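Excluded from the complex is one protein chain; the other protein chains are retained at their positions.
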Amino acid sequence: MSVRLAITALAIGLALVFPFIAPNDYYLSVMALVYVNALAALGLNLTAGYTGQLNLAHGGFVAIGAYTVGLLTVDYGTPFWIAFALSGVVAAGLGFFVGLLSLRLKGHYFAIFTLCVGSVITLLIEKWDSLTHGVVGVIGIPAPPGLGPIRFDTSIGQYYLVLAFLLLGLFVMRRIVDSLVGRTFVAIRNSEDLAEALGIDLMRNKILAFVISTFYAGVSGALYAGYVRFLGPDIAGVSRTFDLLSASVLGGLGTLTGPVVGTIIVAWLTQYLQFLQDYRMVVFGPLLILALILFPRGIVGSLELWAARRKAMAEPRAPQAAPLAGASENA
Amino acid sequence: MVIFFQQVLNGLTVGSVYALVALGLTLVYGILHVPNFSHGALYMIGAYAAFFAVNSLGANYWLAMLAAAAVAAIMGVVSERLVFARLKDAPPMHDMIAAIALLLFFEAAVQAYWGAEFHRLAPPFPQIVRAFSLTAPAQRLLIIAAAFGLMLALHLFLNRTWIGSTIIATAQNRQGAALVGIDPAFVSTLTFAISGAIAGVAAVLFAPINLISPTMGDLVITKAFVIIILGGMGSVGGAILGGLIIGFAESFGAFYISTDYKDIIAFALLILILSLRPQGLFPQGAR
Partner (left out) sequence: MLDVQGLNKAFGGLRAVRDIDASFERGKITAIIGPNGAGKTTFFNLVAGAIRPTSGRILLKGEEMTGLRADLIARRGVARTFQTTALFDHASVLDNLIVGHRLRTRSGFWDALIGSGRLAAEERECRRKAEEALDFVGLSHIGNRLAADVSQDERKRIAFALALTTEPELLLADEPAGGVNPDETNGLAALMRKIVATGVTLILIEHKMRMVMELADKIIVLDHGEKIADGTPQDIRSHQRVIDAYLGADHAAAH
């Protein structure tokens, strides 16, 4: 336990001092985008990892959060922070209705349905010019205005802003997954039939997970809009969802920190493989498939399993073997 | 009348291409119970194989079609052997994620070699066919004829040959193949080969009236999924019927509603139908 605490403190400490040890702003912007993506991946992991529902429209919900900020600030002059606050709500609200329709479907049907939802979102952004600026994209999104003495128009300010949201996201996610609510989600992932027989309302809980997850997506999109300050339809695409998904798989689906670890690793790998540019999937695709085959639980998942095994081993052996347990029942 | 005929022709053309792609998808689903998201990449690879054969090797259209079928079939077999066969016992989501990884890999690989720009494949018969007051590009008639020919051939193969009926038996019951003494691994490899070949041919049929690009399979595969959900996952007849329904819905929708939104029609239909009937139109598969 204390090992875990030490690692957590170290990781947070490193993230806090990173701006002072990073050689230049470029590193800072790479990490800031990592945090933005990690926040979205956290959300995806709640449905895919913890609840067992593969939502292939997650990138679409990130886009909805981003466009909420982009369009409200650019076209309607809404103050940034108001648009920001709305982004998560809009994404989660839409998530509620999509969830209502889709979560009745089991397994593959749900994945396919959400793939289609993702396509619809991309097509709508592309074709609904009058609302979304179509393929031209949204240009000139303002940077997040400062709050009191804190300013977010510098790269350090932006860095700490997105870091703060990621840490908050992690904190809330930990509360959820470590609680009975999270255990309920895991029970559904494990077996829907068993969960239902245990009195768990499947629809209600799946929708809850989905709504929280799309809220995370929306906020991540809003941070993205405020950071990159330009939006195009491609941010809704399946390949974006897939980036989030593969990061979560590498780090460990269904673990709290797996998506964050995975996103960081993928980002640095991408830096090293930068010469590949648009073709990075030529390397990443096979790499991910190898990981799926060889390390299906991901980095954090494998570590946790190892720790759980050790704990089970350390347990003093029972004084009485199983047959005796049967005998004690007659007492 | 002429306009109406035009839409029917368009619907048939597009619908039969969709049906071919959906056929392969549904066969693979029936055998492996994996929604093979990378099936769209096999379609795309078929088109590029033909493009390469025509432009770099000087092959004619028909040889190119053969090459497309062969290359797509091989890629299908390779993905089955190297990826899906190894993920049989993995957690339930992993095969789907791997399928998407394959899709993106194939797209990136093709783009790395040929670039992201659009290419064109010349039609074998550029003529316009005229009858009464109606006109039709020969390529569209070719697509329809070839697609239905291929469907008929597949039907005969599945129902009249011993090996074909094993595929059907395996689709209905995983132990089906083992019971009649056929290696189930062979059945799934064969199914991937067939589904890849059909996708390759479909791409070469459609390419002359459409463009070739690395992402050309994305929308087609998504619609193919809509089709097999409509038609019942694993159902051959359902895939054909579903393909035609979507084809007609799109061609009439494009004309009477809006060209911009025609690609959404299929998804809207899916959302509507799954909202009303969560198990699709023909749940048990009207084979």
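Letters A and B mark the chains as written, and numbering starts fresh at 1 in each.
Quick note on the criterion: a contact is a pair of C-beta atoms (placed from the backbone, for glycine too) under 8 Å apart; a residue touches a chain by one contact, two chains touch by 3 or more.
Just so it is clear, the structure is predicted and the values come from calculations on it, not from any experiment.
Shown chains touched by the missing chain in the whole complex: A. One of A:M31, A:A83, A:L124 or A:L208 touches the chain omitted from the figure, and that residue is A:L208. Within the entire complex, the positions of chain A that touch the omitted partner chain are 172, 175-176, 179-184, 186-187, 190-191, 193-202, 208, 212, 297, 301, 304-305, 308-309, 311-312, 315, 317-320, 322-323, 325-326, 328-330.
The rule is simple: only the chains that are shown with their structure count from here on.
The mean-CA centres of chain A and chain B are about 32 angstrom from one another, to the nearest whole unit.
Considering their complex, residues 48, 52, 54, 56, 101-102, 104-105, 107-109, 111-113, 115-117, 119-120, 123-124, 127, 238-239, 242, 245-246, 249, 253, 278-282, 284-286, 288-289, 292-293, 296 of chain A touch chain B. Within the complex formed with chain A, the chain B residues making contact are 29, 33, 35, 37, 83, 86-87, 90-94, 96-98, 100-102, 104-105, 107-109, 111-112, 116, 218-219, 222, 225-226, 229, 233, 260-261, 263-264, 267-268, 270-271, 274-275, 278.
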